[in-house]
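Yeah, one chain of the complex is gone here, protein chain that is, but the others are all in their spots.
Read from first to last, the chains carry the letters A and B; within each, the first residue is number 1.
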Amino acid sequence: MTSHSPDIAAPPAAGLLARLASGKLAVLLVLALLVAVPPLFFPSGFYYRVGAIVWILAIATIGLNLLMGFAGQVSLGHAGFLGIGAYAVALLPSRYGIHGIAAMVIGAALSAFIAWVAGRPILRLRGHYLAVATLGFGILIAMVLTNEQWLTGGPDGMRVPRLVLFDWPVRGSDTWYWIGGGAMLIAAWLALNLVDSPTGRALRAIHDSEVAARVIGVDVARYKLAAFVISAVYASVAGSLLAFFDGHITPDAAGFLRSVELVTMVVIGGMGSVVGSVIGTLVIVVLPQTLTFLSDYKHIMVGAFIMLFMIFLRAGIVPSLAALVRRRG
Amino acid sequence: MAEFLQFAFSGLTVGAVYALVALGFTLIYNASDVINFAQGEFVMLGGMATVFLSLAGVPVPLAALIAVAATTVVGLALYKLAIDPARGASAVTLIIITIGASIFLRGVASIVFDKRFHSLPHWFGDRPLTVAGASVLPQSLVVLAGALVIVVLLWAFFERTLFGKAVLATAANRVAAKLSGIDTGFVVGFSFAVSAAIGAVAGVLVTPITLTSFDVGTLLALKGFAAAMLGGMGHPVGAVVGGLVVGLLEAFGAGYISSQYKDAMAFIVILAVLFAMPNGLFGRTRIERV
Partner (left out) sequence: MAGWTRRVFAGAAAAALMAFGASAAQAQIKIGAVLSVTGPASFLGDPSKKTLEIYVEQINAAGGINGQRLQLIIYDDGGDANQARTFATRLIEDDKIVAMVGGSTTGTTMAMIPLFEEARIPFISLGGAIQIIDPVRAYTFKTPHTDRMACEKIFQDLQRRRLTNIAMISGTDGFGASMHDQCVAVAPRYGVTIAHTERYGPRDSDMTPQLTNIRNRQGVQAVVNAGFGQGPAIVTRNYAQLQVPHPLYQSHGVASKQFIDLAGDAANGVRLPASALLVASMLPDSDPQKSVVVNYARTFEQKTGQPVSTFGGHAYDGLMILVEAIKKAGADPRKIRDAIEATRGFMGTAGVVNMSATDHMGLDLTAFRMLEIRNRDWTIVPEGGS
């Protein structure tokens, strides 16, 4: 029962301060500080780039967490939606002259539609069967992106036209840092509102027990589908932003490894915690960058860190630390 | 007809590997509910260790034995050092641990061994046999026979030994098994060891045909997982059938329809089967307790 909302649940002992810190607003404030403060210490544009990637991917992670942490459904194919969003903004502007923002919206709509159509049969499956179905689904998307070379440029990928807003070509890691950070905050705000709504409560009921939820009259299939569609839109938007930012996109963006990475980010940060999703993304993106001095030993350490995090903070970084603080406090 | 047979042999050979990986998934899943994504790394370790031992001058059969034993130890260590300490964590947490373990093992292998491709000699030479117009490598038959022997041994173990029954009891109901005096922790550790051994044997058997390198595990885990799910998770016969079916689908897909989308055929069929039979070909509905 406590697994899904630790960062918004009030520690009883800490009193007023804790209750304030538990609100939606407080969560957003923490995230806003997380975006706003680090640039004061950034020595170079490289840090902006890493930061921008963290915020952009965090959007996808927050979306996936809505599906995994709240609705309790694991998807091993979510990078597929990331790919759809990315290739929408690569293809539509260059081939059909559609504006970048419109292409992003079309990509999100397409992802939503595909999730809605594919989600109906897929979400009837449970647990690991759902995982393998989404895995197959993601692989199919990645395969189309790799093989339909006339359209997508094939395995070497294709160029993404630069986003132009009101005659202003959007460029530079620092610009994208703030765009990514802003988009992530909006995504987090929407997610927090959703979690707090009747829909969110229904999703949590499904997470705890599908059968029990059904018995008390929750339309399980509908809510699961809703969570799937929403998370697909989140991933698609993240994919679009990433493609704009990178200026070049390859089918790796939609690959199985990317899907696994997204799931890892959700679980490491903490299922059911919006702040956790952001922290999980931060850890998985920044860890390999800080370990480059290990050269060939880098992957060993990344693997070891993932195992250690999960063994000692098994509910995820944010929920586990929150619980620890509560016990101490 | 010759063409059909040729595709079938190709599919069965590749499928036998998937089947052994799927079997490894199944054993561990039954004992612990863990989906072990490091399963493919066991296959890699079996193959790579044999290659490097034989390069160091150890005769191949002895090298293979040592490799299987070493991989079994790695499997046990994985359980003792990473899975057991996280006892009671959610299934997803345990899955992420195994993903961490697979990254870790790949990293270690790339340093202890190297990053190149390697092969082993065929057991009975590489002159193909001709069967009704299809040419088959003797090693393919070795792989199929090896898979068969492993399946039979497992069956005998579960059906004919007391300890095997204890494993089955643990799979069926862990609490009840514990209450009736079964050391369930030992059973889970044992499952990891056996899965690792099966993976390593698969690696030894197929390396002469498929070659190996430090990162062959990822794809094998992916296909083996899909095969295990197709058959019905937790069902050993289902795992074997699932593996062979995925292998055959790929081969016939490549031969008759499109070699570019052959992997797609396998996943489309898996999706179709799961939509019709949500618990796989052999799986049973699990009743959720509220």
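Simple rule for what comes next: a contact is a pair of C-beta atoms (placed from the backbone, for glycine too) under 8 Å apart; a residue touches a chain by one contact, two chains touch by 3 or more.
None of the values given here were measured: they were computed from a predicted structure.
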| item | value |
| --- | --- |
| Contact with the hidden chain (one of B:I209, B:A227 or B:L281) | B:I209 |
| Contact with the hidden chain (one of A:I59, A:I179, A:L192 or A:L242) | A:L242 |
| Sole residue of A:H78, A:H128, A:H299 or A:R314 that reaches the chain not shown, by the stated touch rule | A:H299 |
| Where the missing chain touches subunit B, by residue | 3, 6-7, 9-10, 13-14, 17, 110, 114-119, 126, 128, 135, 137, 206, 209-211, 213, 215-216, 219, 251-252, 254-255, 259-260, 262-263 |
| Residues of subunit A in contact with the chain not shown | 43-47, 49-50, 53, 146-147, 149, 154-157, 159, 173, 242, 246-250, 252-253, 288-289, 292, 295-296, 298-299 |
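Here is the rule we go by: only the chains that are shown with their structure count from here on.
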| item | value |
| --- | --- |
| Averaged-CA centre spacing for the pair subunit B and subunit A, given as whole angstrom | 31 |
| Residues on subunit A engaged by subunit B in the complex (per definition of touch) | 3, 68, 74, 121-122, 124-129, 131-133, 135-137, 139-140, 143, 147, 209-212, 215, 256-257, 260, 263-264, 267-268, 271, 296-307, 310-311, 314-315 |
| Interface residues, subunit B side, partner subunit A - complex | 35, 82, 85-86, 89-94, 96-97, 99-108, 110-111, 218, 222, 225-226, 229-230, 233, 260-261, 263-264, 267-268, 270-271, 274-275, 278-280, 288, 290 |
